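The chains shown are only part of the set, and none of them has been moved.
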Amino acid sequence: MYPQPAIKRPKTGREVKTEFLEFFPGIHRIEYKPDTPFSSENGLFYRYYNASERIHGRTMEDWLRPAIFLGKAFTPNLYSCIKPWNDNSQTLDNYKKGIRAMFELCIKLGVKYWAGYDGDLVPESENFDENQNNLEIIINFVQEYQQKTGIKPLWFGADLKNNSRYVNGAFTNSEASIVTYAGYQVKQALQIANKLGSECFMLSPFQENYGSLLNTDLTKEIKHFAKFIKTIYDQKEKIGYNGQMLMQTVPDEGETTGITQYCRDFFSCTSFLKQFNLDKYFKMNVKPGHEFHMAKLYGLLGSVDVKEKDLLDIKSGIYLLRTVVENGGMAPGGLTFYLPSHNAPFDPKDLIEGYISAIDNYAKSLRIAVKLVNDAQLNKSIQMRYLSFSSGWGARIDNSDISLDDCEEQIKKQEIHSFPQPISSHYEHCLMVVTRYTDTTLKNIFEIEKRD
Amino acid sequence: MYPQPAIKRPKTGREVKTEFLEFFPGIHRIEYKPDTPFSSENGLFYRYYNASERIHGRTMEDWLRPAIFLGKAFTPNLYSCIKPWNDNSQTLDNYKKGIRAMFELCIKLGVKYWAGYDGDLVPESENFDENQNNLEIIINFVQEYQQKTGIKPLWFGADLKNNSRYVNGAFTNSEASIVTYAGYQVKQALQIANKLGSECFMLSPFQENYGSLLNTDLTKEIKHFAKFIKTIYDQKEKIGYNGQMLMQTVPDEGETTGITQYCRDFFSCTSFLKQFNLDKYFKMNVKPGHEFHMAKLYGLLGSVDVKEKDLLDIKSGIYLLRTVVENGGMAPGGLTFYLPSHNAPFDPKDLIEGYISAIDNYAKSLRIAVKLVNDAQLNKSIQMRYLSFSSGWGARIDNSDISLDDCEEQIKKQEIHSFPQPISSHYEHCLMVVTRYTDTTLKNIFEIEKRD
């Protein structure tokens, strides 16, 4: 599908340098130990994720392309009291500590990508020039750590959400000055993405919405948005940044908020992009589930956000990775994991255990998904289901021009006219297949290891 | 927008012929009596709906184009024990009674359109030829009543939902014989729509969905669906039927059912239609709300379903009709009212009161919507909100090609660099305007009448 970028693996081996024992002390590289008995005292290993193991023609790392999200755990915020990398101050030093902690976590997890927004990198300052200056300092700091570790962004984007200036929209704001500033912020973010070698650039239309039809000029707002999407793409070309452009969906939280999103899901985004002929510039960043599969079908599969209940959901993982495998991978996108999944205080060890569980869930899912893809019996059973389209009149439906008159002719040529009968979709059987593969896959892993 | 079809009004006057006093005895034509004091004993009049009154350059009837849905109240079903037009038998005669009752209700309400599916017209029979025969008898029966009353369908469609053969899909079924039968059923429905002079033809993809990704070939199913949409359009052209083709959206009922809809909302339908270049053949039939306004924006406004909580919601009505007025009407579509909104036994009088309330709600909404459209102050306030785009740099955003570098230049040319400031969207003010217009409009109506 996409040419797979070559990723330099950091030196293997269990221990990490002293420099990276600052925030998760006593924890070295997480290793793949499928056979270790589990006790609730020690879970600091992968049971399924073996980054360099080839499976279905590619390494597990190439299939998953996992990334750690910067904003949730490493940016100084309210619920930070027991994180060693956060003294609650809005200072450059405190932000730097968070960034160092993130790189330390990446190294220990064996993850090659981080992901985040400009707004997660520097303290909020009301002084424009100070803010610019801070950003420059931090970007150099990040770049230095990237060179030291070989880790880089899966995606980078402009945070057009968390500052109150955007609450009534970034590119759909009613104030030209705010729209202009959003444009400038994205310009800078593109430069940063380019400088840091980010695989993708993320456009997140979190605040592209309206509160009331009464005071909103929908046509104007959408036109502005479309114009800026094109302008952003042009800028990317101009500066020679060759990352993939992504657009994220923003779920509408029901009608209770009184706020309506323009880009609430894969379909509203796609309709919008197609309407303005912008769908060739962007791919979609979605969540696991129906929209992900439709994105593949429409050729717009970009990248995936894994958060909340999806983090540990084996079914989400299996369905997702079956589609990824059938798609031949999803590079330059990947799986961005958002942890922690709550807003309560957490220990560094909790965080690393959360990441291990989530990555292991998707590694297990990958192993099962590959079994499903390769299961001749299952594939045959799907073919059987649509067998009536493989020859005769059914094949004509599939492949030729037909008319409704042809349909009538087919029905009327029966000697005794009758209604067609429905058949079972074998739904329960399919669910059983997934469950049984989950169980059996585990078993096989254990057995294989025993033999070695 | 559309050329407005001429509708012959039935003779005015309060009394209806004896023939139409069968199912709602003692009830004659519902009149517009804005000034009648209300008692809970007598509500059989319109307070706002005055069909022939011209408002904003068109009659109220032309703006609303109300239609009565056949299926919910008039097709024999379970909760029917106290409807005089239903003896619970699955006979042609019982279906005919329901149809007569519907025409009687239309006459009394002064409504020119009915709407429904083929499946609502005849009893389910397992004998193919008997079923065909019954359909022919009933269509002639309906046609006779249409000629007698001047009432005709706003839309007609094939019921591809309620028979168990379609439970795993009509055009997305895995069985060619079922897909074929669906094609034949739509062919017949198109002929009926043509014969009955239906303004529109409705395609309702209720069962176009899947239960499990594991046993479903999404690509094949969607391809079949797209092919049949085109084939249906071709058939319409072939038989010379010139009604508008509509596509209805089918809300996904969450993940609890284990069933995922292909066409869950306006955006998924639109994405699908655009993907296969089918969007020029269909307009969308949606519900009031955000999707309705987007349909207008995308030029795909077809018709509206008014059901459940929308029936009596004044805010839904005002926002909807403001857009309809700005759109210059929505013919050949209109407002289809679905009553009753529950599955409990109802008296004929309950049903007619339900329809009066719903139509009156949308008539009241129309009167208020027109005020909003004409309110110079409100329009000025919207213009003021976007004032920054009307000259200088803002106008360039609106009208010319700009680049992100231009944005930067704008910001950097300030003598002291600063962040833009957000402004209030005056959300509370807008809501107050709607509320106050609701109250004042009523008052004005009463005052005008007093003067006469």
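Worth a mention:
Lettered A and B in written order, each chain numbered from 1.
The definition used in the following text is that a residue touches a chain if its C-beta (ideal position, glycine included) is under 8 Å from a C-beta of that chain, and two chains touch if they have at least 3 such contacts.
It should be emphasised that the depicted structure is a prediction, and the values quoted were computed from it without experimental measurement.
All together, the complex described by this structure holds 4 copies of its single chain type, of which 2 are visible.
Here is the rule we go by: only the chains that are shown with their structure count from here on.
The best fit of Cα atoms from chain A onto chain B calls for a rotation angle of 180°, in steps of 5.
If each chain is reduced to the centroid of its CA atoms, chain A and chain B end up 38 Å from each other. Those residues of chain A lying in contact with chain B across their complex are 126, 128-129, 132, 164-168, 173-181, 183-184, 186-187, 190, 211-220, 222-224, 227, 231-232, 234-235, 238, 255, 258, 260, 264-268, 270-271, 274-275, 290, 293-294, 297-298, 319, 322-323, 372, 378, 381-382, 385-386, 388-389, 393-394, 397-398, 402-408, 410-411, 417-423, 425-427, 429-431, 433-434.
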